[in-house]
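One protein chain omitted, others in place.
After this line comes subunit A, so read on.
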Amino acid sequence: MSVNVTTLLILAGCSIVTWIPRVAPFLIVRNVQLPEAVMKWLSFIPVCILTALVAGSVIDNGNGTLPTINWQVLLALIPTLLIALWKKSLLITVIFGIVVMAVLRNFT
């Protein structure tokens, strides 16, 4: 069981910078009553961020030029979206998605 001190220190640094954005809003909101407009804004966050995360998995960063599309992910994404719309089940969607991707990677 090897443990590298430098690696541990890097991971500790990563933990701290991950923790702060998670905790800060909870501590701020305890002391400040958020205005109605902010609450409304926050209500749009779930749909927006989930869309962003899905879109982000298809897009590869362009570095100054237009981003490239990851066609393999897009190809797996379409049937997975259809299954999600049809079955409305987290579990079925995840299993289906894994199988589609495994098939794409092994047989194309």
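We take it that a residue touches a chain if its C-beta (ideal position, glycine included) is under 8 Å from a C-beta of that chain, and two chains touch if they have at least 3 such contacts; residues count from 1.
As a convention for this text, contacts and distances are computed from a predicted model.
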item	value
Hidden chain of the complex, named as in its UniProt record, picked from "Branched-chain amino acid ABC transporter permease", "Helicase conserved C-terminal domain-containing protein", "Isoquinoline 1-oxidoreductase alpha subunit" or "Serine hydrolase"	"Branched-chain amino acid ABC transporter permease"
Positions on subunit A contacted by the hidden chain, ascending	1-4, 6-15, 17-19, 21-30, 34, 37, 39-57, 59-62, 64-67, 73, 76-77, 80-81, 84-85, 88-91, 93-106
